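Structure incoming, see below.
Left out: one protein chain. Kept in place: all the others.
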Amino acid sequence: MLTSVLVVLFLALLIGSILGFSSIKFKVDGDPIIDKIDSILPQTQCGQCSYPGCKPYATAIAKGEADINQCPPGGEDGVRKLAELMGVEYKPLNEEHGAIKPKSIAVIDEDTCIGCTLCIQACPVDAILGSAKHMHTIIEKECTGCELCLPPCPVDCIDMIAIQESTENWKWKYPVFNIKNQKQRVSH
Amino acid sequence: MINQQSPFIQKAASVTNIMLMVILALVPGLIFYVYFFGVGVLLNVFVASLTALIAEYFVLKMRKLPPKVYLSDGSALVAAWLLALSIPSIAPWWIIVVGTLFTIVIAKHFYGGLGSNIFNPAMIGYAVLLISFPAIMTKWPSPIENSLSIESIRQALQVFFYGLTQVGDGLTSATPLDYIKTELLQGQILPDITIRNFGLATILTSNQIISLAYLLGGIVLLHKKIISWHLPITYLLSLAFISGLFHLIDPNNYSTISFHLLNGGTMLCAFFIITDPVSGPTTPKGKIWFACMVAILVYVIRVFGGYPEGIAFAVIFMNICVPLIDNLTQPKVFGHG
Partner (left out) sequence: MNIIDTIFKFNGGIKADTKKSVSTVRPIKKIKMPKQLILPLRQHVGKVAKLKVNIGEKVLKGQLLAEADGNVSAAIHAPTSGTVASLEKQLIPHPSGLPDYCVTLIPDGKDTWIEKKPINWKKIDRKETIKKISESGIVGLGGATFPTHLKLNNNNEVKTLIVNAAECEPYITCDDMLMREKSAELVEGIRLALHLLGAQNAIIGIEDNKPEAIEKLALLIKNDANISIKIVPTIYPSGDAKRLIYLITGIQIAKGKRSTEYGMQMFNVATIVALYKFIHCGEPSITRIITITGKVRTPNNYEVLFGTPLSDLIIDAGGKASKNGSFIMGGPMMGYKLPSVNVPVTKAMNCVIDAEPEMIENNNPVLPCIRCAKCAEACPVNLQPQELFWFSQSNQFEKAENYNLFDCIECGCCSYVCPSNIPLVQYYRYAKSEIISDRYAKEEADIARERNDFRLERLQREKEERAKKIAERKANTSSDEKSKVIDEKRKAITEALERVKQEGVSEKND
């Protein structure tokens, strides 16, 4: 009886010390979960999630204040990845925060632009080139399609143009074939 | 229509071809079985096939898949035949029906259907029957003379539909594995054990000839490249090795290599049961490990375990280990390492 108690006590001490040692040696500094969430978000910085940018939204998800399905630019894929990371159930995108739109780029109609710099101040990634009373133009490569420049423009000269499929960005599609209407095999 | 991308040519291989070849390879064994033990096995095979096809048809309809396409791939037939050849041919009709239903509906379709079942369906069916109806599943037939005479056909039909109790006990005898095991347990040593004679052939010889017929079928499958050599050869060699080892150590208590290789379901297992592609490993090294472990388990169950034949349980147990085996035996990719 005494030996069994001693053996169990010894095992408990051994395993406890291993756990304690590991918690000190393998401790992870900081809170990487916010960065992990942020790396899944598409960085459009559009604010459709009702937070002023992707990092604040990531912080809110980490704190549990926001739900994972508030980001339309991330799409269904983004929600699934967040669900997997946070260990919660997948839920479809919340319609209140906007619908999924095809990726677009903003284009300024140079004839109409008056050079007021209001859009430059609004762009979250500084993708608009220009200064007061000078022509403004959008750097195509840097534009994330967030549409934050559309409301401030007083002459409504900015349009969102969807990115066209071209030989440069064309992708192979997921193979789809009809299972239900298949016929029997034709012998060779 | 799928062929809008390369490759635009294809080899004339199909799942139906593979399954049909497997069934054809079972025919020599079946013929000798009928010759020695009567037409009971034919009844079992026929009812099993019918049950399998009907059950699969209804399950496919429930799953909303096209029945004609999936029925014609022949996988249900193969599972049904293997089950029918594994159970005693004097079992009543409802045994094979229950077993086949379990095989097709639960072991195959409940796990996802063709290509998704984890366990070998025929072996699951056999294990379920063995554990649920042990009395019936341990009564094996004795060899008959004139197995194709009207008398024996009538007898076989009677046993099939009414069961053994109605007909009498003279039709049964223990299988060689069973007989040797019980004798050894009672303290006899091997040289002293004699097998009862049944006229033309002893039970020992009849089983051995059937096994050789399965071996012939298996060699045809190997030749046609339907199965690869890794599984059957490794299985037979491992079983030979372990039985030979024990026989060398103590010849009085452990049977010979040929006894283990040619009795029970060894040949059927080697070429038809462990070679089931869906539940087995996919890598060459993995196949060798799998076959080796199955052989060792079969021997252990036969000699030290509670059942005279251990194939079903050994195969089911190793099916659980297949994902791990696959993961650990990935072959070296061209240029890596």
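Labels for the chains are A and B, by order of writing; each one numbers its residues from 1.
The definition used in the following text is that contacts are C-beta pairs under 8 Å (C-beta built on N, C-alpha and C of every residue); 3 or more make two chains touch, one makes a residue touch a chain.
Just so we're clear, the structure is a prediction, and the values are computed from it rather than from any experiment.
**Q** Going by the contact rule already stated, which one of B:113, B:163, B:244 or B:305 would touch the omitted chain in the full complex?
**A** B:113
**Q** Out of A:54, A:79, A:93 or A:119, which residue would touch the omitted chain in the full complex?
**A** A:54
**Q** In the whole complex, what residues of chain A lie against the chain that is missing from view?
**A** 38-39, 41-45, 53-55, 124-127, 142, 144, 165-167, 169-175, 177, 179, 182-186
**Q** By the contact definition given up top, give the residues of chain B that touch the hidden chain.
**A** Answer for chain B: residues 1-11, 13-15, 17-18, 66, 69-70, 73, 75, 113-116, 228, 277-278, 280, 282-283, 330-336 touch the chain left out.
Simple rule for what comes next: only the chains that are shown with their structure count from here on.
**Q** For chain B, which residues count as touching chain A in their complex?
**A** Checking each residue of chain B against chain A gives 1-2, 5, 12, 14, 16, 64-66, 68-69, 72.
**Q** In the complex of these two chains, what residues of chain A are touching chain B?
**A** 175, 177, 179-185, 188
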